[in-house]
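Attaching a single structure in structure tokens format; questions to follow.
With one protein chain held back, the other chains of the complex are shown just where they sit.
Our next item is chain A:
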Amino acid sequence: MHYFREHKWIQFAALLAVFYALVMAIDPATGGNLWRLQETPFWLLPDLINDGLRFVIDDFWVVDVYDAELDLTEESTLMKEFTRTLSGAVLFSINLIRELLLGGVKTVVAFTSWDFISANEWARIPALPWPAVAAGAFLTGHYLGGRNLALLAGASTIYIALFGQWTPAMQTLSFVLVTVPLSLFLGLALGTIAYKNKTFEAILAPLLNVAQSMPHFSYLIPVVVFFGIGDHAGAISTVIFATPPMIRLTILGLKKVSPEVLEAGMMSGCNARQLMFKVLIPSARHDILIGVNQVIMQCLAMAVIASFIGARGLGYELLVALNSLQIGRALELGVSIVLIAVVLDRLSLAWAHKQTDYLADRPFHVRHRHSLCFLGILIGTSVAAYLASMVFPDKANYLYFIHESQGLSTESFWDRIVDWLVTHTYDSVQSFNFFMTTSVLMPMKAAFLAMPVAATLFLVAGTGYIVGGLRSALIVTAFIAFIALTPWWDRALITAYMTSFAVIIAVTIGCSVGILCSRSPRATKVILLVCDTLQTFPSFVYLIPVIMLFGVSDLSVLIAVIVYATIPATRYTVEGLSNVPQTLQEAGSMSGVNLLQRLLKIELPLAFPHIMLGINQTVIFSLFMIIIGAFIGTDDLGQLIMQSLSQANGMGQGIVLGLCVAFIGLAVDHLIHTWAEKRKEALGIN
């Protein structure tokens, strides 16, 4: 008995045995509520949510609104007016940047009227010639980060222009240039408020937890109901999605600032504002910059997904290309998205590390050489482009933008590769696909679907109890019981099976690669750089090469998920192993351990809590990607979420489904975090 109490793995084995017995004992035909929960009033939850939100939109707080154009006073509600104003403001910002880049009249219309535009030919914002934008990118890169960054930024812009993706790319850029600053601002603001106000933080924390584990698609559904369809709706859902990690990292960073630095700021005579902006936020910049990186990444990932609800740009083109299986084109678009992500990320990093030299005494034209240079190029190219339009009024003007049909393209090359792959590897891919599906995936799926509700809840509660005691048991059981109460238990089991499969493979690969790479400092550096770069890729992009190689199937979704989810597993393993204190390594070496013993007895146990956090990330990444995979066809929760997006009353259903996915993630998150915390405590690491 004592032995049983002391050893968790025996308890866990006993738990599994009981679970298995329960699975065997409960018969699907006669199990009733033990097998699957029957319909309860809880199934009305989606409808309740629908009615509630409808009420808020249509009937709550009716106000009279005067319409100047029609000279009428209309009835409206507070919520409608609020969403209308917000939509208008967001749309105006996007259009303003978009038209500065591409030219147009909507911004002018916002201040005048369409009649004014028809009457005045000149009243439009001219497009920036793309060479001017490329020069701008090059010079910004040079100003902030020197030659390498300049080349990266300039070359990326030129690639986009020459490959005929100027218009969608600038649409995406304008979208991102609105959503990124907005998310950063909101994240910083809410984060600093939470840092100062404990009550606010306590309220915010659970909301952030749920928000960060809701799949991307779930954000789209309520946004469509409240804000309609279009760029503004896409932007708003993107901001909602990208802000939580920024808030979280802001709080984390601020809390890590040493109390002495805070005191030094106070003793320097800072007032509250100066203390926040001159001392606290800059001192927390390490974590806040990770937040910036996350926001840029999430905004571009959402820029693709938001095209489902009408955001224009590269994402929309990518969806169209993927839908019509134009793999070459999808690949080129994917590269553009990745380039924008990488360039923005590097520019923001360089900006944060930019340093002023106060000692140098330089004349005006040297200090402002970047702006002056840009101004020169801008005027030069504008004049050239304008003259070109005058001289060749009927021809396409390549200086403004290069149309898709005229741009360079490697499309046919890629398409030929795909053709070649399909014809030459068809048999082997198919047989691999067949083997995996029939021998691994189908049996695993069947096994998951054979799990009765009662047995599953018992397993979850038991695991919770072993890991974190009664409190954990209650928390995780509540999460899973919520899913059991909905009509979508089977769907959730399919999601769970796909996640389990992907996580097992991703963790195996990630940890092995991580362990191998951590053996040499050089490999560590390289692999961290690779992870950094891959992490900047929007999640959707991972689907492209997989579809290219494996076609459309469950397996290709899983492969994309595995590739995507291996990144955090690798990264955290490498970080965890390289953070093992040098003294302990030396102590081990002096005790005469060999390399393998050192790895198994010293490094892995110490790095274990950190690796667990990586596995946690892997689970969340997998869940997100599996739901996105619904786009190429799966039959889990994701498919239903996609469907509710196009249903008239899909909002309630979409939200509840999103919560189901979030709760799977939160249950795992809770278990792993509790476990990691306990291990850390036992090892005496903070």
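Note that contacts are C-beta pairs under 8 Å (C-beta built on N, C-alpha and C of every residue); 3 or more make two chains touch, one makes a residue touch a chain; residues count from 1.
Throughout what follows, contacts and distances are computed from a predicted model.
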Choices "NADH-quinone oxidoreductase subunit K", "Spore germination protein PD", "ATP-binding cassette domain-containing protein" or "Anti-sigma regulatory factor (Ser/Thr protein kinase)" - which one is the UniProt name of the chain not shown: "ATP-binding cassette domain-containing protein"
Residue of A:D71, A:D115, A:E260 or A:D394 in touch with the missing chain, whole complex considered: A:E260
Residue in contact with the excluded chain [from A:I49, A:I97, A:L128 or A:V279]: A:V279
Touching the absent chain when the full complex is considered, from A:V56, A:V109, A:I158 or A:C270: A:C270
Contact set of chain A toward the excluded chain (per top definition): 258, 260-261, 263-271, 274, 278-279, 282-283, 285, 355, 357-359
